[in-house]
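Dumping the structure here so I can ask a few things about it.
A single protein chain has been omitted; all remaining protein chains appear in their positions.
Every chain is named by a letter (A, B and C) in the order it is written, and numbering of its residues begins at 1.
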């Protein structure tokens, strides 16, 4: 399973989004250093979490289209789906 | 209101946490570049979102202890609380 | 603290919303009994959770405007705010 990277089609877009998120995290640190208003900072934290959520959903979509589809076709779907559900439950808790 | 920074007591800890989060975001980009397994990436995304959530909660706590307490003492609590609730609703949606 | 009910102004609206949510929960049970399509059920679960979230936010707003404002005015704000933050952290995990 380890060598299947089904988010490959979106790899460039994912990297680009993560670079932007890195910038957002740096921006939050700068706001705190400059002593900006708490609620403005909180709004930036929420925006950054939403951007990370979008990345997570893109990776998940790639996984289901790629790994899950392949595993089901090869008759090993149940195991992969159990693993998927555990990650989704964990993910939706965060 | 703009010059009150009530998360100051935790400023160093917040900056430290944000530096770590920046590293986590870089790590996710690296995992994608290396073509690592989708669900391992998703677990890292969830961990990074949880770390950002902790930062958000620390900033919120500073805000309520600082700005809200001050505003209530000065008789201007309702306005500040309405603003706070809007941000919490927005935040809990993300 | 136990006898302060600061969501009183919204009591009728809250009860009305909760009656509607009760109906939504019954509706989900019926959908399952009738064997309706999984994703349609999931959409109803999401809508019901969102409706409950709205109730939670209304109760929280009443609490901050009422109990927290009162406690701050009486000089006992910090304790009430610590308690509030613990509940918000718990709440935003769910």
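In this text, contacts are C-beta pairs under 8 Å (C-beta built on N, C-alpha and C of every residue); 3 or more make two chains touch, one makes a residue touch a chain.
Bear in mind that the values here come from a model prediction, so they are computed numbers and not experimental data.
Trainee: With the missing chain put back, which residues of chain C would touch it? List them for me.
Mentor: 1-8, 11, 14-15, 18-19, 21-22, 25-26, 28-29, 32-33, 35-39, 41-43, 45-50, 52-53, 55-56, 59-60, 62-63, 66-67, 83-84, 87, 90-91, 93-94
Trainee: Since one chain isn't shown, list which residues of chain A touch it in the complete complex.
Mentor: Residues of chain A in contact with the hidden chain: 53, 57, 60-61, 64-65, 68-69, 72-73, 77-78, 81, 84-85, 88-89, 91-92.
Definition applied: only the chains that are shown with their structure count from here on.
Trainee: Would you kindly tell me how far, in whole Å, the mean C-alpha position of chain B lies from that of chain A?
Mentor: The answer is 17 Å.
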